[in-house]
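This report refers to the structure that appears directly beneath it.
A protein chain is absent from this complex, but the other protein chains hold their places.
Right after this comes subunit A.
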Amino acid sequence: FFVQTHSLQDLQQPAVSSKVFIQRDYSSGTICKFQTKFPSELESRLDKQQFEETIQTLNNLYAEAEKLGGKSYLEGCLACLTAYTIFLCMETHYEKVLKKIARYIKDQNEKIYAPRGLLLTDPIERGLRVVEITIFEDRSIGSGR
């Protein structure tokens, strides 16, 4: 008979193989925008389309948060008149969009990235400097990388 032994490692959570950091794209100024160039490390794991869509959606959400328009001016002026005490009870527009972004990232992780052994980290946890993508060891396909 054939005995199959599982190593203890298989029963634990996957180990981190490497991390990729998607840098900021400053070509449009100081607004929060990330580069959409597909990193080569992810080629084996992810579609280029998928990646670009994720980053583009994130960029659009950040653009929405930082948009200069009638609504943001109104919020700014109203807040100034109350000596900014209004922010003690009200959430700013930016904070609302940040929550939206957090939900989107969680959603993307669950649907797309986790099944492929990847993890997106919310850029706010890295000072809005990078989108960190953690690549886990792929145990199901033999030796992974």
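Rule of thumb we're sticking to: a residue touches a chain if its C-beta (ideal position, glycine included) is under 8 Å from a C-beta of that chain, and two chains touch if they have at least 3 such contacts; residues count from 1.
The rule we apply is simple: contacts and distances are computed from a predicted model.
Per the UniProt record, the absent chain's protein name among "Palmitoyltransferase", "Barrier-to-autointegration factor-like protein", "MAGE domain-containing protein" or "glutathione transferase" is "Palmitoyltransferase". Contact between subunit A and the absent chain runs through residues 13, 15-21, 23-24, 26-30, 35, 37, 39-41, 65-68, 72-73, 75-77, 79-80, 83-85, 87-88, 91-95, 98-99, 102-103, 105-106, 109, 114, 119, 121-122, 124-130, 132, 134, 137, 145.
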